[in-house]
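Up next, chain A:
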Amino acid sequence: MSIDWPRIGYAALTLFIVINYGMIMTALVRKIGARVSGRYGIRIYQNYIDLVKNIALRSKITHGVMYYLGPVFRLTGGVGLLLFVPTIYGSAMWSNFSFAGDLVLALYFVFFGTLGMALGAAESGHPYSAIGITRGLSQVTVAELPLALAVFAISLQYQTLNITDIVAAQQGGIFNWTLFTNPVATLAALFAFVGTMMRSPFDVVIAPQEIPIGPPTEYHSSYLALMQTNRVLFPIAKTVIYMNLFFGGATNWFEFAIKVFAIYMISVLVGVVHPRFRVEQSITFFLKWGLPVGVLAILLV
Partner candidate 1 sequence: MMQAIYDRLKDRFQLGALDVRSRKGLAFVDLRREFLRPVLTELRDVEGFTHLILLTAVDWIEDERFQLTYLLNNRQKNLDLGLRLRLDRNLAIGETIHDLWPTAATYQRELREMFGIAFPGSPRVDEEFILEGWTDMPPYRRDFDTLAYSQQTHADREGRETSDPREFMKQILYPKD
Partner candidate 2 sequence: MKHMDPNFRKDTKTEFPQREELKPRKVTTPDGQVIDIEPLQDYFCQEPPKVHQKSYFKIVEDFYNWCRAESLWILAFGTGCGAIEMRPLMTPRFDAYRYGIQWRATPRQANLLMISGYLSVKTLKRAIRTYEQMQGPKYVVGLGSCTINGGMYWDSYNTIKKLEEYLPVDLYIAGCMPRPEALLAGFMELKKKIKAGNAEGANKYAEKFDWYKANQKAVIKDWDMPDYNW
C-alpha cells in the first residue's frame, strides 16, 4: 500500500479549516448566548487569545502519564472523527479518509474521546473529576443509544455503511434528505445530538454549580489548550456526521458553514432556556423518549 501524500495534505488542510471555523463559530455562538442575556459578549477572536495564553503559561504540573494522555486521546477522538468522515461531498480533495465502513468507525470515535478523557481525568485525582467522569460516561452511553439505533435505521434504509453513499443518496433536492425520508430516525438522532453537546439540559457533567467544572478540573496550560482545541473541533466533527447522515451533506464550504451552524444552533437554542437535568433524570429521559423513537425508526424501516 502506497501512502497517498496529497490526500494527507488535504486532510490536514481540512483539519485546519475546520478548527479555524470552529474557533470563530463557538465564539459567535457564545456571543449569541450573551445577546440573549442582554450582554455584548466576548470578542469574536477571543478563542485564539485564550489558546495562546494557555500555551504560554510558564508552569505546569502533572499527575502522571495518563494525565498527559487524557487530552491527547480526547483530541484524537475529535481529529479521528473528522478525518474519517467526508467533509464535502463530491470532492476528492475534501473526502478525507472515508471508506466503505466509515460509519462504524465514526460511531466508535464519537465515544473514544470521552473514554480517553475518563482515564486522564481519573488520574488527576480530583473528586470532582471522578464524579464528572461517572456522570459523563453514564450519560453519554445512554444518549448515544438513540443515535446508534438511528444509524442502524438509515444504514438499513440506504443499504450501506459508507457515509459518502448515504450522502449521495440524499442529493437532488431538499426532500431527498433523510430528514424528510426518515423523520423518525432523524428525531432519534437529534435526541442524541442535544444530549451529547454538553449544553443544558444535559450538561450535568460539567455543571459549574455542583462539581466545578467536572472532568477538566485539574487541567491547565497546554493540556487545557489541547482540550480547547478539541472543544471547538469535536462538536463540529459530530455535527458533520449528522449533516451527512440526515441533512444531505454539503457540496461546498459555504454550504458546510451554513449547515453546521444551523445544526449546532439546535442544541444552543435548546440549551439557553433550560435548566439542567440531574444525571439520573437525563438517563430516564433518554430511556423514555430517545430509545423508543430509535426503536420505532428501526421498525419503520
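The candidate set was assembled so that all candidates are chains of the complex that A comes from, given by their letters.
The rule is short, and it goes like this: a contact is a pair of C-beta atoms (placed from the backbone, for glycine too) under 8 Å apart; a residue touches a chain by one contact, two chains touch by 3 or more; residues count from 1.
Bear in mind that the values here come from a model prediction, so they are computed numbers and not experimental data.
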item	value
Neighbour of chain A by the touch rule, complex-wide, chosen among 1 or 2	2
Chain A - residues contacting candidate 2, complex	34, 37-43, 46, 49-50, 52-53, 56-61, 63, 208, 212-213, 216-221, 224
